[in-house]
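First comes the structure, then the notes that go with it.
Here the complex is missing a single protein chain, while all its other protein chains stay put.
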Amino acid sequence: MWTQDHELFDLAHVDTVTVGVFAWALTQPAPDVYDFTTLDAIVERAAAEGRDVCLATGTGAHPAWLARAHPEVTRVDFEGRRHRFGQRHNSCPSSPVFRRLSAELARRIAARYAANPAVVAWHVGNEYGGACYCELCTAAFRDWLRDKYRTLDRLNHAWCTMFWSHTFTGWDEIEAPSALTEHWRGPDHTAFQGITLDYLRFMSDAMLANFTDEKAAIRESDPDTPVTTNFMGMYRPLDYHRWAPHLDFASWDNYPPDDRSAARMALTHDLMRGLKDGQPFWLMEQTPSCTACRDVNPLKRPGINRLWSWQAVAHGADAVLYFQLRASRGASEKYHGAVIGHAGRADTRVFGEVAQLGAELSRLGGVSLGARTPARVALLFDWDSWWALEISDGPSRLVRYQQVVLAYHRALWDAGTDVDVVPVTADLSGYDVVVAPALHMVKGDLAQRLEMVAARGGSVVTTFLSGRVDEDDNAFLTDVPGPLGTLMGVRVDEWDAREADVVNPVRLSAGGEELEVASRLLFELVIPQGADVVGTYRADFYAGTAAVTRNTFGAGHGWYVAAGLEQDGVSWVMRQVLDRHGLVGPYADVADLETAVRVAPDGTRLLFLLNHAAVAVEVPACATGVDLLSEQQIERGQPLSLAPAEVMLIKCDGAPAAP
Amino acid sequence: MWTQDHELFDLAHVDTVTVGVFAWALTQPAPDVYDFTTLDAIVERAAAEGRDVCLATGTGAHPAWLARAHPEVTRVDFEGRRHRFGQRHNSCPSSPVFRRLSAELARRIAARYAANPAVVAWHVGNEYGGACYCELCTAAFRDWLRDKYRTLDRLNHAWCTMFWSHTFTGWDEIEAPSALTEHWRGPDHTAFQGITLDYLRFMSDAMLANFTDEKAAIRESDPDTPVTTNFMGMYRPLDYHRWAPHLDFASWDNYPPDDRSAARMALTHDLMRGLKDGQPFWLMEQTPSCTACRDVNPLKRPGINRLWSWQAVAHGADAVLYFQLRASRGASEKYHGAVIGHAGRADTRVFGEVAQLGAELSRLGGVSLGARTPARVALLFDWDSWWALEISDGPSRLVRYQQVVLAYHRALWDAGTDVDVVPVTADLSGYDVVVAPALHMVKGDLAQRLEMVAARGGSVVTTFLSGRVDEDDNAFLTDVPGPLGTLMGVRVDEWDAREADVVNPVRLSAGGEELEVASRLLFELVIPQGADVVGTYRADFYAGTAAVTRNTFGAGHGWYVAAGLEQDGVSWVMRQVLDRHGLVGPYADVADLETAVRVAPDGTRLLFLLNHAAVAVEVPACATGVDLLSEQQIERGQPLSLAPAEVMLIKCDGAPAAP
Partner (left out) sequence: MWTQDHELFDLAHVDTVTVGVFAWALTQPAPDVYDFTTLDAIVERAAAEGRDVCLATGTGAHPAWLARAHPEVTRVDFEGRRHRFGQRHNSCPSSPVFRRLSAELARRIAARYAANPAVVAWHVGNEYGGACYCELCTAAFRDWLRDKYRTLDRLNHAWCTMFWSHTFTGWDEIEAPSALTEHWRGPDHTAFQGITLDYLRFMSDAMLANFTDEKAAIRESDPDTPVTTNFMGMYRPLDYHRWAPHLDFASWDNYPPDDRSAARMALTHDLMRGLKDGQPFWLMEQTPSCTACRDVNPLKRPGINRLWSWQAVAHGADAVLYFQLRASRGASEKYHGAVIGHAGRADTRVFGEVAQLGAELSRLGGVSLGARTPARVALLFDWDSWWALEISDGPSRLVRYQQVVLAYHRALWDAGTDVDVVPVTADLSGYDVVVAPALHMVKGDLAQRLEMVAARGGSVVTTFLSGRVDEDDNAFLTDVPGPLGTLMGVRVDEWDAREADVVNPVRLSAGGEELEVASRLLFELVIPQGADVVGTYRADFYAGTAAVTRNTFGAGHGWYVAAGLEQDGVSWVMRQVLDRHGLVGPYADVADLETAVRVAPDGTRLLFLLNHAAVAVEVPACATGVDLLSEQQIERGQPLSLAPAEVMLIKCDGAPAAP
C-alpha cells in the first residue's frame, strides 16, 4: 500500500507529509521498549521519495499499557470522574509519569531523526486541549497560585473571597473549580469568576509545559529545525497568545463549522498569523472533502477545497496540508475525508481536485513564501476577555465573545481591508485603526496605548461590555467603561439585556449618511461625557439616548458602540471609521469577493482575489500585473470575471486601488 | 467607603440593613477562633447612624477550612457525587459538625448582639434549599422513617413495595432516592413515588432542624427579638407550611422570572402572608434594577421598582429591603443590581428611584404596619400535592402544579378579589369560596371540611387530578375524585392526556351566559353523579360529555373542572363563582389594574390601586378617602387616572365598592 500511496502522492504533488502523530503505542510498545522499526521505514521511504517530513512526537494519545500501569495518567473530567484508558488527548498534563515519558519519547525521536534532512519540522503532541481536574492538577494549581500571588491575602483580594464566605486560610483549601465545587450548569457557570479564570490560565499553562517539555527534549539533539504544534483557531481553552512565543512557527487545523464560513476562516487565519507577529503559518490540517465528527458532515463542493486552500495562503499560510492522506480502515475517522479513499483510486473527483491544486502550488513555487500582510488595521483578540465575558453571571449569557468579534472582523473583511488580529500586548503604534470588540478585561497599560493611537490621529473602536473588569475579573470601582472612559468620552450607569427576539432599532447618522438598523441582546444606556452621539435608540424608555458615540481625542477618535448592533449596523460604523483613513478596499461593495494582499520578502506585492459567492462576479481590475494562476496579464480597469469559487493571484506592478 | 454608604443610605431613606449573611469565614476564621471585630464595627456604625439591623447568623455558606477539615460537611448531590468546597448553601443538613458549629455561631452572635437595640430581627441561614443524598442523610432518613412508620410492615404498605419486588426487610436496606437508586431522567422520575415523597418531606424537615438549631441557640440569650429566614416564594423543595410555625415572622426574596409577573408576584405574596395566618411579612430581598443569575437579565423599567415594592406592601409586607445595597466588587453577583453601583454615585436613575420610594415610605410612617387582608376567598396551596403531582408517572408530565394554581389565582386577581393562599390544614370556616386547584392528595379531614364550606352555602372549586391519592401517594381504591366525589357529584373513570398543541374546545354555559374556550393537556371524562353540567367537550370521542360541573351540596356548590381550561375558561368559571358571593372587585374588567385592601389594627381601611399596564388607565373612584401618596382627597365616582406603573394608596372612609 505504501507504494501506491507514494505514486498517488506524486500525482497529487504532495511534497510534505506529517507522520507519527498517534504512534506512541507503536514506538514504545512497553515501558522499557522503544521500537522505531516502522517509523524508520516510513520516514526513510518518504525521504527516498523526495518528500519533506513533518515528524510528530506522537504523544497526543498515550498507550494502553501506560494507563494500566499508571491510572493517574488519565484525566479527571469536569464532573469529577476519573477516566480510564480510551480516546485521545487523554493525558493529565500534571502527571509526572506522562511528563517524563512524553519528553523521553520526544528526546529519542529527535535524537534518531534530527540528522535526517527530510525532517523539516517537529510536530509536538496534537491539538492540545480539554482539561483535567484531578488531585495532581489541583496540587499543581495551588503551586501555580502560590507563584502568582505569594500570599493568601493577595489571592483572597484577587478572588474577592469575602463574598459568600470564601476566604481561604490555607493553600490546601483551594479546589479545582468544577461541577463538584464552584460550578453549576457547566463550565461557564461559576460562583467565583476569579477562581475559574485562574484555572483556565493554569490549565493553558500546564499544557504549554507539556509542549515545552518535549521541545526542550528535542532541542537536546536538534538546535534548529522548527518546532510547532497544531492549533485549532479560535479555541477557547488555550490562550494561544501565551503559547505562541514557544512555537517556532504557528500551525493550525481548519475545520470550519459549515460552508458559509469564509469570513470566519479569514478571521481565524488572521488570528493565527497574528500569533507570531505576522510571521507565516502552516495550515496543518484540512479535509479534502468532508469531516466525520459532526452530526451532519456535508461534502465540500467542487472548487471549494482549492478556494479555501488559496484563502489560507492569501492570509499568510506558507504550507497547506491535509488530514487525512489515506482513509483509515476503521474506528471513528474512517469516514473522514481523505485524499486517497478506501478503494485507493486516483480517478475520484476529490483526488482530482487535490492534484489540480497541488499542480498549481508547485507551479507557483516559492513566490509567496515568507510574505507579510501590510495591514493598517488591528483587531484585538483577548483570551482573558473571552473567558471573563463568558463565565460572567450577568448581564447576558447570549452575548458570545466570538460572535461580537466575528461581526467586527466581518465588517472589515466585507470592506476589503487587510487586518491583523493581535493580542492586547501587541505594539499598536503602526496602526491607523484599532478595533477592540467586547474588551471586557483591560489590563496593564492598554488603555494608555489605545489613547496614544487616537492621540496621534488614529481611530479606536470598542463596544458594550468593554472596560468592565481588571485582570482579576473584579469590577473597576469607577464609571463604566473604566479605564476606557476618558478615550470614549462616555459614562454607562445601566444596561439592559433582552431575549434574542427583542429588537431595539438604532438610528445611525454621520456626515449626512443615515441608517436605521436593528440591535439585540444588550443595550447599554450611555451618558455622553463629551462624545458626539452617532446613533440613538429608537425604542423603550431609553429611546432617543445614545447607542453609538464618537469622541474626539487628540487628533483622532474613540468610538463606543453601546448596542448589540446587527451586522449591517456594525458594518456601517466600521465603514465610517475606515473611510476616514482611506482603508476601504476596491471591492467593498461586491459581496463575498475577498481580497487580500501579501508582500513577499523581495517586495513583490501579491493580490489575492477569491470569489466565495455562489455566482460569478464581474469587476474592473484594481491593479496591473500578472495573474500567476492563469498566467494572464491584467491591466488595471480591465473587466475581470470570476466564476464561483474562482481565485486570482495577481503579482502587482503597484499597490492595488479602487479602479 | 462605609461613610459614603451611610451618606447614601440617608439620601435613600434606608432605615434597616441586613448584615452578616455570608460572614462565617469572617466571624470564625479558624476552628477555635471567633473574631467579631469587623461585624462589631458594621453593627456599631449602623446603630450609630440610627439604622435598624437585621442581623444574620451567617451560616448560609460554610468556610473553606471547615470543608477541608470535615469533608462530610459538604453535600452529595442527586447524582451521588460528593462535592468539595465551593458555592454556598453547601452544607449537609445532617452533618453533626455543621449542626454543632452553625448553632454555636448563632449562639455567640446572639449572645454578643442581643442587647443591642438596633438589632430588630435575626436572620438565620439564607435561602435554605437544595438537597443532600449522603450517607449521613440516608441514615437520618432511616431514623425519620422509623419515627414515622414504627414498623417495616407499615412502611412497606405505605410505599406499596410489593410492586417491583421492593419489600424492605431491614431498615438499612433503604436508600435515599436518587439517580443511583430509584430515579431516572432526574428528580421527578421515580420508580417509587412514596419513597421520593418521604425523602422530600424528610429533607425539608432536616433543613428545618438546621433553622431550629440556630433559633434555639439564639433564644438562649434573646427571648424576644423575632427570628426569621428568607424564603423564596413558590419554592418546591421546602414545605414552608411545615416551617412557618417555627418562624416569628415570614420573609421572602422576590426575584420574578420576568417583568410580566405581576399576577404571579401577587400569588406569592399571598402565599407568604398565608404562612402565618395572615400576619404581615417582610420583603427581605429584591433587586433595585436587575438580576445577574439569569441567562438574560433585563433592567427594571422606570417606576417598576416602586410599583412592585408597593405591591408587596399591598399584599401584606411590613418591610421592603433590597439586595444588594452596594454592588459586590467581584464574583458571581458583581453585576446584580445594587442601590449603590461600583462607582458609588447618587445621581443614577436607579438610586434616584430608590430614594423616591424611600421618601414615600418614610412619609407614610406606620400606617400600614400590622394591617391584615380581609379576604373571603381561600386558595389551597399544598406542597404534598405539588410533589405528588409532579413526581407522578402519568397521566401527563406537562401538567405543572404551579401553572394550574397560577391560572386559578390569576382569575381571582383579575377579578379584583382579595385572596388568602393557605395550607390544607387552615381553618376554612370563615371563607365564602375555597379553591383547590390540582389537589392531587387529600389528607385527613380535608374532604369533610370542604363539604362543610359548601354545606353552609359556600362554593368549593377543584379540578382535574384532584382527590387521587392519600397521604402516602397511594390511589384511593374508589371512584375518582376519591373523598371529593360526594361534594363534587361526579365520577371519573378515564382521562386523556395530549401534547400541548392539541386543543379540545369546551362550551361553557351558565345563567344564560355562554362561552367557548380552549382546553389542553388533560381531559378527564366525567360521568355526573348528580352534578349539573356547566361545560362540555366539543371534540374527540367524548364530545358532548361533561368538562365542567357544578354540584349542589347543602346550601352551596361543588365545582369540578375536569378539563385543562386555558385562562379565559378558568376566569369564566371563577367569575360565576365570585358573582354568586358578590366578590367581584370594582375594576374586574380593567386589565392589569390591581386592587388590594388591607385593614390596619386601628380599623383603617387601605385601598391600593396599582397600574401594571403599559398604558394609563382611567376609572371612576370606587371609594372616598385620601390618597396617601399624592395627599389628594378622592370622592367616590370621581375619575381617577393612573399612569403606567402608578400607585394610589387610598385611606378609605368606608368599604370600596363598584362605583
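Which chain is which? They are A and B, in the order written, and residues in each are numbered from 1.
Going forward, a contact is a pair of C-beta atoms (placed from the backbone, for glycine too) under 8 Å apart; a residue touches a chain by one contact, two chains touch by 3 or more.
What you see is a predicted model; the values in this text were computed from it and never measured.
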item	value
Residue in contact with the excluded chain [from A:L299, A:L369 or A:A591]	A:L299
Touching residue (missing chain; options A:V19, A:I42 or A:A61)	A:A61
Candidates B:L11, B:V120 or B:L180 - the one touching the absent chain	B:L180
Omitted-chain contact residue, chosen from A:L11, A:A25, A:V120 or A:L477	A:A25
Contacting the left-out chain in the complete assembly, out of B:V33, B:C293, B:A475 or B:A655	B:A475
Sites on subunit A contacted by the missing partner chain, in the whole complex	22-26, 29-30, 58, 60-65, 67-68, 81-88, 289-299, 301-302, 327-336, 341-345, 348-350
Where the unshown chain meets subunit B, residue by residue	79-80, 159-170, 172-175, 177, 179-184, 190-194, 392-398, 472-480, 493-499, 521, 541
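To be clear about the criterion, only the chains that are shown with their structure count from here on.
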item	value
Inter-centroid spacing, subunit B versus subunit A (mean Cα positions, whole Å)	49
